[in-house]
Structures are given as C-alpha cells and as structure tokens.
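Below is a structure I'd like to ask you about.
Just one protein chain is left out here, and the rest sit where they should.
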Amino acid sequence: MKEKPFGYRKSHSEPGPGDGGRTGSWRVRRPVIDLEKCIPAKRNKPACFTCWVFCPDNVISRTIPPVIDYQYCKGCEICAEECPAHAITMVDETIFIKE
Amino acid sequence: MASKTTILTLPEDELVHPGNRACAGCGLSIAYRIGLKALGRDTILVVPPSCLTVLQGLYPIAATQLPCLNVTFASTAAGATGVLGALRALGNTSTTVAAWAGDGGTSDIGIQALSGACERGEDFIFFCYDNEAYMNTGVQRSGTTPQGAITTTTPFSGKRQQKKDVPAIIAAHGIGYVATASASYPLDLFDKIKKAKTISGPRYIHIHIPCPAGWGFDPRYTVKIGRMAVESGLFDLYEIENGKWRLTGASRKLIAGKRRPVKDYLETQSRFKGLSEKRIDKIQKEVDTKWEGYAQAMSVKRDQDGPEPE
Amino acid sequence: MHIIESGNVAAAHGVKLARAQVIAAYPITPQTPLTEKLSEFVEAGEMKAQYIPVESEHSALSVCIAASSTGARAFTATSANGLLYMVEQLHWAAGARLPIVMCVVNRGIGAPWTVWNDHQDAMSQRDAGWIQIYCADHQQIIDTVIQAYYLAETVSIPVMVCYDGYILSHTYMPFELTDPEKIDAFLPPYKPAYALDPAHPANLNTVTLPDIRPDIRGHMAPGYMEIRHDLHVDLRRAIGVTADIDEKFSAAFGRGGNPFLEPYRCDDADVIAVCLGSLSYQLRDVVDALRNEGIAVGVAGVRLYRPFPDQAVVDLLAGRKAVIVFEKALSYGNQGALYGDIKAALYPCTDRPAAHNYILGLGGREIQTSQLLEALRTSCKTPDAIGDDPVWLGLKM
Partner (left out) sequence: MNQNVIQIRWHGRGGQGAITAAKIIANTAFVSGYTGVVMAPTFGTERRGAPVLTSLKISRGKIYDLSPITEPDIVVVLDHLLVEEANVVSGLKPGGLMIINTPRTPADYPFPGITVATADVTTIAAQVGLPPGIVNTGIIGAFARAAGLLDIEDLARAIEVEFTGKKPKRNAKSAKVTYDQTIIGGQ
C-alpha cells in the first residue's frame, strides 16, 4: 500500500451550512410573516428589512417579501419582537406537524 | 465620517452559514454576522475558545466562510500578530486580520498578549464580544461581569466587584481607534468596523452582547435588552479616535435626552434577581455620576470647539 | 569559511541560512544572544525576516504557530521556564502539524532559580509530539538548524534543536559557515499544503469530535484520535526521513553521517556510555583514557531523541556487556527518561546488556572529567554489580 503524505489529515474545516444539523427542529414556535402588514411586501419595494438585519441565524432573506428558511430557523422570535409593523406572529409548531 | 449605512445599503453577502450551533437568539450571532459583512471576504480571522468556537462549527464543517485560525485561549492577539507577520513576509499588505475573542478571552486570560500586541502596534482589528461571563463553559464570572450579576461562580448574591473597563485599558496604549458597540445596534457596529478598516495599527472594538441563556431572559428579547443597556446608560456607545473620545449614536442622544432607569434593565434578567433595592440605587447613582461627568466633558468641549456635527 | 563564535551565534547563522521568515522570541538566559543576533541580522538588512519582539514565550510560539499556518517559515528559541511557559503551544504546534523550528538552549528549571545547564527543560517535553535533536558542538548546531527545517517541512512536525546552555551557547568554537547559495540548493522553500488564504477559506483546528464524521461532501472525516494517530505514525516515519536528510546533507557538505547516535570507539566496546548533548564529547576524552588502561569502552551521543531511534539503539547496544547512561535530567520519582527509553528498546533482545544510570550536572553542577573517568571505570570493571537505581554523580553533601 502506498504511504499517505505526511500530515495529510488535519483538523481543517470547510465552510458549509448545517454544521449543527437541521436546526429548524430546535423550534417550538414558528415565525409567520403576514404579508398584509410586512412593509416591503405591502409597498412592493425594498424597505424595512429589520427582520433580516436582526436574524441571528441568517435565515430570513432580504427579498420582497422576505422568506424564512424553516429548515434552519431556530425560532428565537427576535424577528417577531423587532418587526416594527408587528407583521410576524409566532405559531405553535404542532399545527405544522402534518406538513 | 462617511455616510451612515442603512439597512438598505448593508451588504447582502452573507459570510455565516445557517444551521450553526449557536443558541437561539444569540446576540453574538447578530454581531458576528454583521461584523463579517463589514470586514469583507479579504479577511483572516483569529479566534480563541469561546461560544464563537462552537458557532463556527465542529470539524470538518465550518459555519464561517472566511479563513480562520483557532488558537489557544491566551494567545489570540499573538496569533493575529503571527498571521500579520507571515502576510508581511509573503508580501500581502491588503488582507485584513481580525481577532474575535470573548470577554474572558480578552479581559482576563488574553489581556497580556493583547497588551503586548497593542504596544507593538500590530496592524489588526481586535473584537471583544462581551457577554459578561464565561458563557461557553457555563456562565462563570469574568473580569467584565457587571456587579450584582449572578453567575455559576457568584451563585447567590452576584458579583461584588465592578466590571473591568477593558476599552479604557486598551485606549491607554494610545492606539488609533477604540470603539464600543452593541449587538442591538448593528448599523452602528457596521460603520465602526468600516471606519476601523480605514485606520492602521491596532484597533479595538468592544461589543456588548446580550446572552439569553447566561443572563436569564427569553431569546426574543435579545435585541431589546441590549438596547436597554444603552438607553439606561449602563453600557455606552463611543469611539476614541486618535485619543479623541466621543459618544456615538444612541448614547450620544442620551446627553440631551432622558436615560431609562437602570432598574428597567436589571429587572429583565434573572442574573440580577439577587439585587436589593439598595444595590440597584447604588448602581443608579454610579451611572448618574458617570453621565454627569460625560455632560461636563461635553459642555467643556462644546465651549472649545462649538457644536459637533452628528 | 570558518568563524569562531558562540553556539548561540552558530544557531543564529543557521536560522539566517535557512531563511526563516518570521522570528518571534522573548528573552531568557542563556538563549538571549541568539535572538539578539537575529534581531541584528534583521535590522542590518542582512536577513529578510519579520522579527517580532513578543511579550512572553507563550506569545512567541503563538506567533510562530500563526505565521506557519499562514505559510511563513517560522523560528523561535527559548530555555527552561520559557519553554515551560510555552507548553500549551508546544502541544498545539505538533497537533496542528506545523513545521516550526525552535532552539532550546538547555537550562535547569526552577524552583529554585538556576540559569545554568541541564536537560530537564526539553526532556520534560519529550511527549509533546515534537522532534527533538540534541547537538554536541557548534557545527552540529548550525547544521542541525538547517536540516531541521528540511525535516520539519517534509514531515509536517515541529523540531526542537537542543543544545547545552552556556557550555555550548556561550562557548566560542570554530565552525564552518556554508555559502548561502549552497544552503539554498539544499533546502527548498517552505510550501505548505494549505495556508490561511481568503481565496480558499478553511477553519483550522476547530473542535474535533471523539468520533469520525462526514464532511460537506458526505465523505467521512477523521476524529481527534485518527488525527493524533497520524502524528504518531508520521513521527515514526520521520526516523527514516531524518536519515535521508542526513545523507543528503553529508553528500552536499561532507558533514554528518550519524543522525541517530554518534558513536565513538564503540566497534569493539564491551561497555558503551550513552548521553545527550556536549557531554558525549567530554566522555570521548574519558573513553580515550580508559582505553589506555585497557578497558574496551566507547561512548555514543544520542542525536535524535524524539522520535526515539530504537532500532539504532538496539543495533548499537545489544550484545554489549553494559550500557551506562549519563543524564542531566530525570523523571523525578523514577529514573532518567533516556535510561528508561534505552532499556525499553533493549527489552525484546535476548542479549541485552546490563544497564546503569548516572544523574549529573543538574543546575549547572560542574561535571569534572576526572569524575566521569572514575564513574565509568567503576561501571566498566563491575558491570554485574550495577543496580537499577540512578546514582547521583557529584553530590557534595
């Protein structure tokens, strides 16, 4: 067998999502955006995006309307708390179990 | 100063991957995500053990899209020095070198290396993310734990000593830029980092980081509580540029405006539940005295310089 | 060209010839003249390197670790308590597989304070995962520093070049200063497999789990234990690499030829004295004197101590009547570490020699040649009466 190069295996990590797994499963309640109230959605132009700025986990897109990545959203609720239009409500995950 | 960044001008490029191991509602995650946007992709990070080590991921997956050297607890600033030394030796003068340490890693075990690097004038940005205790190891008191805070090593009546003033210690090295910031004011943080990037030599940015698990509050209030720390005048946003100190942003507005009672802030967190009314009064008085000093300094300055543009 | 200079200056010339790019050091006696000389080379423009006057030894090695991780050839030097202050970083540098070279100017460890020579400092770090090479004179110091970079960068393991404080570090002796062009032809530039690079981001030395785990492409990545196993396997393989590099060096410069143990009058010896560092040269005079008395004795200085060249030890020592191990360090509460290593290497041999251990020269206690003569003569004449407990040589009260 050919010998391996010296030190070819080191603890060098490569960037990628989901090191902590699908962290969406940590959630108890799910943030749901009411597009009637959401400022960029309502105005149909770039505005507000407070939820995007404050999301610790980078799971809300800066799009119109903003989209939440439920695969990774941990359900911290900061977006709901900070939304100036009160457009985000937290909905019990049990409701979505069937999905 | 360059025009202020708004949410709409904040870069969209995300350098932190979702699905990392940070707690839900982590204040560090907000500051880190915004911080990396400001630093940009031509950056090498140096990180000692802390919650950030966990956030950045376990081998072989990294949550951060920047090259990062994990180093031992006491060696952060020396690690940044070594990266810089090598970059200079290899002819690279453009890459930003940023160290990002916790409060223990900065104010306690890391301060010797940091002081040495500041004295030598190393060309890096050192971030201290201050969540006011050793959170990663389970909330033990650190040099920057504020007085009265219950931690697992100040379990009953809270820390007796005051919070170590690390930015003042670093500023005493006479470096070009020292600033404080808060996870709750991401645009202010972003602009300070941008400014720091235009300056050479050691730059130090101390970021106040609310921690739901360590401080005892619901994760949804992370941003609110960080804001209250500023609005009550407990944690102040300022920068010291070439020795000139000035309050910035929300803290600057407090000179003319009204500060929230510290009690509002302290009551939101279970770590302060051991505080008697008397101790809260004492803390309030200390904050009042500090701000009287600020007001005096500002009025003297105004007399000398005329009003400063906001 | 020969020059007469101190051992520290010989080391500094080695570092200069090896074209180290980042140097970080903190002053400690008796290492200081080495780093002073390097700072002089750098400031005078004779050496193109970054000299970083750090605030502690811990930071000195931290700087080297980071510089090496960023792709630069790094150097530091220390002694005694300075080395111990680095201990965390020593293990880190080995685990991170960084080809740093460090001179350890051997000195006793406090308490009580001593600034004089023994080997307790480096010996206490024999399990850190570094390669350790000991030198017996100035020529070996300068030549070893240069070869150490070749070795370190070939096997991705840091190398300690150890030499006796004061006895070598501050003593002036002639040594050959090889032309830089010839060294450049011998030692290729440092080209790491990976260096920190924004264009190719990687996160180095993150928390690594007890178990193996898939990477982002779904391929299994090693756990902590595999990575550490590699370090051990590569250290064992480094024995062969050390010999290869010595052969290349000998061919190019005509010096070397004994990369593991340096024997003197051992061919027909019944008894062989073994030790580390310059003491082996002092023992040559003792061996000559005993040979004149008709005693068949030789001496071998151990050059490569970690990884331990056990096959070379067996080849040299098995079948002799006795091996006498002189040590300037010990594993307190047990015996000399080198003594234990040699006995362990010889254990499988049916014709293993009797063994005897002398502890001497701690904290710079003068080692008189007459003392060595007497001790070695006694051990040669009555090898069977030799006990296993270390005998302290030169205790005065």
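The letters A, B and C name the chains in turn, as written, and every chain counts its residues from 1.
The criterion applied here is as follows: contacts are C-beta pairs under 8 Å (C-beta built on N, C-alpha and C of every residue); 3 or more make two chains touch, one makes a residue touch a chain.
In this text, all values refer to a predicted model and were calculated from it rather than measured experimentally.
Seen in the complete assembly, the chain not on display touches C. For the chain missing from the display, the contacting residue among C:Glu181, C:Asp268, C:Glu366 or C:Asp384 is C:Glu366, taking the whole complex into account. Among C:Met47, C:Val286 or C:Leu393, only C:Val286 touches the chain that is left out of the view. Checked against the hidden chain, the listed residues C:His2, C:Lys48 or C:Arg236 yield one contact partner: C:His2. Touch with the chain omitted from the figure is made, among C:His170, C:Arg213, C:Arg265 or C:Arg377, by C:His170.
Of the residues in subunit C, those that touch the hidden partner chain are 2, 4, 115-116, 166-168, 170-174, 278, 281-282, 284-286, 288-289, 364, 366-370, 373.
Throughout what follows, only the chains that are shown with their structure count from here on.
Between the CA-based centres of subunit B and subunit C the separation comes to 44 Å, rounded to the whole angstrom. In this assembly, the C-alpha centroid of subunit A lies 24 Å from the C-alpha centroid of subunit B.
Centre-to-centre spacing of subunit A and subunit C amounts to 53 Å, using the average Cα coordinate of each chain. Shared interface positions of subunit A, defined as residues touching 2 or more other chains, are 11-16.
Counting partner chains per residue, subunit B shows two or more touched chains at residues 57-62, 64-65. Contacts from subunit C toward subunit A in the complex involve residues 96-97, 154-157, 193-194, 201-206, 208, 215-216, 221-222, 224, 226-227, 230, 234, 237.
Listing the residues of subunit A that touch subunit B in their complex gives 11-23, 26-27, 46-50, 52-59, 62, 69, 71-72, 74-78, 80-82. Of all residues in subunit B, those touching subunit C in their complex are 41-44, 46, 53-54, 56-62, 64-72, 74-75, 77-83, 85-90, 95, 112-113, 115-116, 119-120.
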